[in-house]
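The complex appears here without one of its protein chains, the remainder shown in place.
Chain naming follows the written order as A, B and C, and within any one chain the residues start at number 1.
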Amino acid sequence: MTATIEKPTAQAEAGRSARSLVDTVFRAREISIAGALVLLVLFTWIAEPRFLNDQGVKDLLLNAAILVLLAVGQSVVVVTRNIDLSVGSVVGLSAFACGKFVSGTDHGPLLVALLGIAVGMACGLVSGALVSFGKVPALVVTLGMLYIIQGIDYWWAEGEQINAADVPQSVLDLGSGSVLGIPYLPLISFAVLAVTAYFLRSYRSGRELYAIGSSPEAARLAGVPIRRRVLGAYVFSGAVAGFAGSLWLARFGTVVADNAHGWELTVVSAVVVGGVAIVGGVGTVWGAALGALLLTTIGSALSVLKVDSFWEDAISGALLLAAISVDRIVNVRMTRALRKRSAR
Amino acid sequence: MSPLRGALRWDTAVGVLLVAVFVTGLGTTDGFASRDNLAFAFNDIAEVALMALPMTLLVVAGQVDLSVASMLGLSSALTGQLWDSGWAFETIVPVVLLVGVAGGLLNGWLVTKVGLPSLAVTIGTLALYRGLASVVLGSNAITDFPETYAKWAVDTTTIPGTFITYPMALFIVLAVVAAVVLHATGLGRSLFAIGAQEDAAYFAGIRVKRIKLLLFVVTGLVSAFAGVVFTLRYGSARADNGQGFEMLVIASVLLGGIDFDGGKGTLFGAVAGVLLIGILKNLLTLNDVANEVQVIVTGLLLVASVLTPRLISTVSEWRHRRAAATPSG
Amino acid sequence: MSQADSTGVPVLALKGVNKSFGAVRALRDVSLELFPGEAHALAGENGAGKSTLIKTLAGVHRPDAGQVLLDGEPVVFHGPADARDVGIAVIYQEPTLFPDLSIAENIFMGRQPRRALGRIDHKAVRSATAALMGRLGVALDPDRPARGLSIADQQIVEIAKALSFDARVLIMDEPTAALTGSETARLFSVVEALRAEGAAVLFISHRLEEIFRLCQRVTTLRDGRWVASEPLAGLTEDDLVRRMVGRDLDELYPKQDTRVGETALSVHRLTREGVFRDVSFEVRRGEIVALAGLVGAGRTEVAQAVFGVDRADAGEVRVAGTPLRPGSPNAAMAAGLALVPEDRRQRGLVMEMSIERNIGLTGLDRISGGGLVKRALERGRATDWATRLQLKYGRLSDHVGVLSGGNQQKVVLAKWLATDPAVLIVDEPTRGIDVGTKAEVHRLLSSLAAEGLAVLMISSDLPEVLGMADRVLVMHEGRMVAEIPRAEATEESVMAAATGRTGKGRAAA
Partner (left out) sequence: GGTTKKDSSDNGGDVKATDAKANPDAPLKKGLKLAFLPKQINNPYEKIVDDAGIEAAGEFGGKGKEVGPSDASASSQVSYINTLIQQRQDAILIAANDPNAVCGPLKQAMKKDIKVVAYDSDTAKECRQLFINQASSEEIGRSQVQHIAEQLDYKGEIAILSATQNATNQNTWIEFMKDELKKPKYKNMKLVKTAYGDDDDQKSFQETQGLLKAYPNLKGIISPTTVGIAAAARYISDSSYKGKVVINGLGTPNQMRKYVKDNTVEQFSLWDPKKLGYLGSYAAAALASGQITGAEGEKFKAGKLGEYTIGKDGEVILGPPTVFNKDNIDDFDF
């Protein structure tokens, strides 16, 4: 959106040292976000040591798990120069569908997860088909889908609430259980994250997603099956959101129709903070996951630091702005330094 | 073919749809046509409509401001807090508008000087301004605004003999101004150029950054003013006023056929989009259509807004190709 | 001399192809045959339909009528992938790279060598790219992202991409437009080698000497119609031009003698770290000064810094004696500067805007009255310049994007000439422009100079530089290395300076 006029001028013939510097610049995003995260955690920990006790670490990971998952799904779409604003609604619908499905039964977690994924995939399929085959702007379509899915969810729920008491214990255990002290949820998110990252890096279809986002026209001429890939990205994002919905049920036990209402902007900001360019083609799911972790950690840190709740929003907004500004400024500085260095 | 294509442009279609919905309402729904109801229906969307105007210009220039509703909330909270601490209303309004300008400057500065994408920046300021609103006012709700001013904002006061309320009248005036700026001035041309191809606009000597900054400032200003209108209209200043309006504003603008990638759209379309959402909501509510169904209708309209023109052009292309394939004399 | 046997079955052919875009009939009943081991040239003016023909062969466009034949059998390509899969490699007129991806990925997208489990073999991708670069004799780092490559380097990546296919048919749409002599020579030797291996080649260029150098046959198009297909042996350049234009061509490089006036533009010790250093020169009224150099010498960057789109780190620019506020294109325009940028698609034009609005964009205050844009003035300005530059268009309200490459270039020129500048900087002004129009543009530049305009012309086209310039400035690796007066400017002297072997001419201060 901001095609900056000041362009990165790296000399083609620049030698090895400059090249590794280039690498650093391009990886700076992940590094600076990780740095910010570490600083934040350290600072909070010094102020309140209980922040990092067993329960504290567990809470941090648990809080981030679902957002990380959604950010991973969203990045895959954003990388193709599209966006999926319907994720919040999909999580809501899937969580409610799963809740309705298990309530009063003893269905196991596997079945619930499958149902959630199926619901999410269905939603992703519709959005994806509209975007890829209808060739219509993703933002409008998925904003429309946000409303449509939400409406369906409300209409179906009719104000009903699924309570933890109705949910089978095996499902709830998925949300609260752990192995070796690490809760399942973050482990699941990490697994999805790692697999997605590897796929995006090492498979043709993964690289093609970046190609589409970087230049749709060039992708078309290179024979990339754009429609199929974009559709795939949406189905994946939908499936991940649906899966997140079933995990939501497992974690919180209580579901109503408007779970995750308004999360789309949080997810998008996690992705953007994590360095995935909103215009596509750039960024990694690792970055997006770090972005999500940073956002949830800011929230947790503020409440641990006893910040007046009236200040919480303002501070997290300011921190978000600071994070992306500092990152951008560092990046610009480094590019400029690089240009001047290569003068010699 | 070209006049046909003109008639099938989406913004025209939204206009036609608006009239159709209106006429249907007159014919089928008791109480819809009453002056009270029309005045109310229009006034009910006054703030969203006001904010949609600068938003249209922003989106045409390829930018977006998601912080408008938060600015509305901050302005409302500030109005309440200052009023409560005994300030004169005549002093409060300029101060609040200045805060709107400052908020717009911050958005614009981060976008133009720091070089961040506007979507990211304004997601941040969305949280920041809303947060400041709750810092200012906490959980208080301030009421008792002066009747001398409040009466101009409510739907029971209309321009005599019409159903046009004063916020609506203001909207009409500003809409005309915005339409002229966008479609008939050099600035408007520049906005389209910036939205379509920023580099080319910059190389053509257009002051891209300055114009963007200006747009954000105007958006902040109008949002702050919308906050004052909102506060007076409901007679209640609270930190969460107008929460979630940003999506409504964006939805209206998009519904009017403004291309989110920038460089395309008409102000007429945006206005028609806003009014359509407002009228439709009123009509459906009057007919006891449940809220969830209204939500679905909004979504379907949005999808239709982009899908329909697409379908039309596909069909006409197809027909054209068939015509071209058969040898002509 | 060619081992092609024109009586055999063509690998790829078009038969009776029609293609229209709305009201524009880009191709009418066009046929073409490509034989193995033969280089075939496609000639025609701007907008004749050459690129459209190529896109039809490449599966980008589907013909409205007529057939594409592969090995004599009719085929239907549903997309570029289909054409690619049967061994057709295409270099399009406008480079189409993925700016965010590395050069290596750009070349092998969708075709990366794979390891077990279908995983990409990143190492193999990189080494294959390095090999290709070696073959083309350029030192581009395979891991470097494509963003920020100069147009020439982008073109080289495109060429490498096409070569990587080991294709049966290699189609090149003006691959040399942005290249200088040495790269072109290198490219030609690679193409020769491919041809010797039996590949069919289709080549488009507006530089006729290149056509004669590389090709054996030529097909000429005029206004979308097929004119002739014939062997090049026995043809002269004039014959070819007559086929293309339908008349004899006027004098090439119509340089008028002018009286050189006072200094219009003076650049003093301009520096942008890492790009160019300590560049000083002057351009006087009535003078055409050429800025020559190898690709990547920094000429474009100098022009952009002078015009203020880039900020110089040091130095000063004066227009008519008054220092220019740095970093402000707006101030530059006010002072009477105009810059026709090199990259017309990104920087020269707003592709989605109409022709008239693009031309009006540089003079919004001139076409406005009382704050409002006067449509009549806007249209008048556009009509005037479209006529003067012989622009080929449907309606002035059409998007610039639908014009042919050369006609787009004319719109960029129109847009800047309409500002009535005192100093005109043109960066590759005739890139992709056909011979007829090129002469037109040259005549225009000449007569404008005669009227007292100062022209700084950046060009990689050496004949153009020698034919048009009163003085030639030469840059080498970011430094001004020579200033050669017209009388002493020869191909050798300029090239010597450009490659750093400063012999003739006097070294710049």
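The rule is simple: a contact is a pair of C-beta atoms (placed from the backbone, for glycine too) under 8 Å apart; a residue touches a chain by one contact, two chains touch by 3 or more.
Computed from a predicted structure; not experimentally measured.
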The omitted chain touches A, B
Missing-chain contact among A:102, A:115, A:157 or A:265 belongs to A:157
Residues of subunit A touching the missing chain are 48, 50-51, 54-56, 59, 63, 154, 157-161, 163-165, 175-176, 252-261, 299-300, 302-306, 309-310
Subunit B positions in touch with the non-displayed chain are 30-32, 34, 36-37, 40, 44, 83-84, 86-91, 134, 138-139, 141, 143-150, 154-156, 230, 234-236, 238-244, 281-282, 285-286, 288, 290-292, 295
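The criterion applied here is as follows: only the chains that are shown with their structure count from here on.
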With centres defined as the mean of Cα atoms, the chain at greatest distance from subunit B is chain C
Of all chain pairs, the one with the most contacts is A-B
Distance between the CA centroids of subunit B and subunit C (whole Å) is 44
In whole angstrom, the CA-centroid distance of subunit A from subunit B equals 29
Multi-chain contacts in subunit C, i.e. residues touching at least two other chains, fall at 309
Subunit B residues touching 2+ other chains are 199, 202
Subunit C contacts subunit A in the complex at 58, 60, 79-82, 84-85, 90, 92, 96-101, 105, 109-110, 112, 114, 118-120, 122, 139-141, 143-145, 147-149, 153, 273-275, 277, 296, 301, 309-310, 478
Per the touch rule above, subunit B residues touching subunit A in the complex are 62-63, 66, 110-111, 114-121, 123-132, 134-135, 138-139, 198-199, 202, 208, 244, 247, 250-251, 254, 259-261, 290-303, 305-307, 310
Per the touch rule above, subunit A residues touching subunit B in the complex are 1-5, 130, 134-137, 139-141, 143-155, 262, 265, 268-269, 272-273, 277-279, 310-318, 320-321, 324-325, 328-329, 332
